[in-house]
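The complex appears here without one of its protein chains, the remainder shown in place.
Then we have chain A:
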Amino acid sequence: MIKKEWMTVLSQKSIAKNIYELTLEGELVQEMNEPGRFVHLKVNGQMMPLLRRPISIASIDQANSRFTMIYRAEGEGTKLLAEKKAGDTVDVLGPLGNGFPIEEAQPGETAILVGGGIGVPPLYELSKRLNERGVKTIHVLGFQSANVAFYMEKFSELGETYAATVDGTLGTKGFVTDAIHQYNLQADILYSCGPVSMLKALEGLHLTKKGFISLEERMGCGIGACFACVCHTQNDPTGTEYRKVCSDGPVFPIGEVAL
């Protein structure tokens, strides 16, 4: 169920340049049942910034009623969020959307998890759950540069982990697809989150039979009521058929929505 709660900041730290790891505590965590869903945050109680900010759930600790997000402080809202300290409260609406279906990967199979930039965070909880299920995970994480890369070690604890950076300061120089080629990575199922250009390139690779991608779109309500976040489907790319990223997604099977 979707709830709204003032959750308490347990910790916030900078883990790379302009990248923050924020852990919140509250009852809402009990509703978080699936990796890949997101929360909609109001960073202050004021009229500026007016809208909530969608941020993915990066890891869930239900036993302690905590969850963690990783985000880039970039614009007005996320910069204000970065100022929050332990003990402060944040207005959280969630959990929203549909996450990555882990049951699509069978125990013993290999899943390749491909993330780009701030698309990496939701893959962390996903990887933990796949591993619990007995699915082997390979991670390919793309960043602009080494100074904005994060969680390489944490992912490494869960499975093989490769990095690609645009400037070559970490891992393969280039994009995630370059790393996939370089190491000739193979898997049964793909899960991915990142910029549309990356998702498109991955779709074109036909690396696996099955795949799921998570999209980003500017949002109003975040719950499916305002039609801000709509995209076309591949079946009907110029017609009236649509999916809402916030409530039908953000995760879709590869081939469902037009990128």
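Convention: a contact is a pair of C-beta atoms (placed from the backbone, for glycine too) under 8 Å apart; a residue touches a chain by one contact, two chains touch by 3 or more; residues count from 1.
Basically, contacts and distances are computed from a predicted model.
Novice: Assign the chain not included in the display its UniProt protein name, restricting the answer to "Phosphate ABC transporter ATP-binding protein, PhoT family", "Acyl carrier protein", "Dihydroorotate dehydrogenase" or "ABC-type polar amino acid transport system, ATPase component".
Specialist: "Dihydroorotate dehydrogenase"
Novice: Tell me where the left-out chain touches chain A, residue by residue.
Specialist: Against the left-out chain, chain A lists 1-2, 4, 42, 47-52, 76, 93, 217-232, 239-240, 242, 247.
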